[in-house]
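Questions regarding the structure given below will be posed in turn.
What you see is the complex with one protein chain gone and the rest in place.
Naming follows writing order (A, B and C), and every chain is counted from residue 1.
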C-alpha cells in the first residue's frame, strides 16, 4: 500500500459510463427510476435534481469499483468465458447466487442503510430500464440490473438525507 | 470469552415470541407474508411449510439478538424513556435513521443476500401485519415492522435455497 | 416520511460528544488509534490531520445514529434496566451477541469496505482507549469499545481514500 499507484478514478468513471451506455443505460434512465420511487416523499424535488445527484453518485469510487466488476462478469458470461459451474449459474441468473446482490448492496449502502430498502424494492419491481434489461435475452444481464438498482437506491439515499 | 456463561437461547426465544405476541405478531402472520411473496416462484409449496420454516428461523441466535434489541428500543421509545434526540428520532420513525434497517438487514442476511432484496421489498410494500403495525399510533413501532420484514425475508431466503 | 420533522443532527453530535467524554473518550483518543494503525501506510500524514478527519467523520448522521443507540444500550445495561435475557447477554459482553459489531460495522463501512478490515483488527487488538474501556469493570462497555473501533476504522477509510 506504500505505493505510488494513483487510483484511476477518471478512467473508472469513463469505463462505467461507456459500458452502461453500451447496454442502453444512462444517468437519465437511472435518475428516472429514483424520481418515480421517491416523488411521493419529496414532492417538491424536480427530475433535474435527481439527474445531478445521479451524476454525482456515479463518481464515487466505491460505486465504480463494484460496477466495473459487475459489468465485466456479465460480459464474460455473455461470451461464455466464465469457468464452470460459474458460467451456468450466472447465465441462469439463479436467485440464490447472491454475488450480484452483494455488490449492488455495497453500492446502495454508500449513503447509509436507507439505500438498502430502496434497492430491495427496485430489484423486485424492476421499473424502467431495469425491467428492460431483465427481459433482454441477447446477453447475460445478471449483474447489470442489480447494479442499476443499486445506483438508483444510492441516489434515493443521498436525496433522502439531504432533505431530512 | 473464556467464560462459563451459557448463552440463554431458550430464554431469548421465549422473550421474542412473547414480545411479538404482545404486538399481535405470531409466526403464522410472518409465514403468511413470505408465502404471498414467494408463491409465484414456489407454486408447489404450501403455507404449512412456510410456518415450519418460520419457527425454525426464529430459533437462530443471530435473529434473536437483533430482535431483542429492536423490541426493547421500541418499548423504551413508547415509554418516552430514550435520551434526546434519540427519542424524537425513533418516535418520528425518520426514514434516514437507519438503525432499524441495519438490524433487520442482519436478520434478512442469515440465509444469504437473497434475503436482502426480499426485505427491501417488504419494507416498502408493507404487506399484512407489517402495514398494520405501521399504521398503529398507540405505540412506537419503528423497529418492529423492520424486524418482522427481516424475519419474513430470512424465511424466503431459507426456502429459496432449499428449492434450488 | 412526508413530514416536517427536521433531523436533529447538531443535537445528536452534541449528545455523542458528551456521552463519549463521560466515558473518557475524545476525538483525540480516537484519532491516535487511527494514526498508529495507518502511520506505516501514510508516513507523511501528521496526527493533526487524523484529528481533523475524526471530527469530520463524527458529524456523519449514519455514525451518530449508530453511536446513540450503542451508548444508550450500554447505559441501560449498566443500570440493570435491560429486559432479561438481554441484560445478562450484554452484561457478559458475550462474543456471539454480535449486535455491537453490527452497529460498529455500519459505522466502519461509511467510507467503504476498507473500514471493515481496520475495524476487525482494532476490535481484536484493542489499542489505546479501547483496551482501557474493555478492562473497565465499573460499567458495562459492551457497545462503546466497538463504537470507538468503528469510528477509528471509518477515519482510516476516509484518509486511505483521500491519499490513493
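Note that a residue touches a chain if its C-beta (ideal position, glycine included) is under 8 Å from a C-beta of that chain, and two chains touch if they have at least 3 such contacts.
No experiment lies behind these values; they were computed from the predicted model shown.
Among A:26, A:39, A:102 or A:139, only A:102 touches the chain that is left out of the view.
On the side of chain A, the interface with the absent chain consists of residues 1, 3, 5, 7-8, 11-12, 15, 61-62, 65-66, 68-69, 72-73, 75-76, 82-86, 88-89, 92, 94-99, 102-103, 106, using the contact rule stated above.
Residues of chain B that touch the chain left out of view are 1-2, 5-7, 40-41, 43, 61-62, 106, 109-110, 112-113, 160-161, 164.
Remark: the residues of chain C touching the chain excluded from display are 41, 94-96, 98-99, 101-102, 105, 112-114, 116-125, 160-161, 164.
The criterion applied here is as follows: only the chains that are shown with their structure count from here on.
Rounded to the nearest 5, the angle that brings the Cα atoms of chain B onto chain C is 180°. Comparing the contact residues of chain A and chain B by number shows a mostly shared set, over half of all numbers used being common to the two copies.
Spacing of chain A relative to chain B, judged by their CA centroids, is 27 angstrom.
Taking the mean of the C-alpha atoms as each chain's centre, chain B and chain C sit 25 Å apart. Shared contact sites, meaning residues of chain B that touch two or more other chains, fall at 94-96, 98-99, 102.
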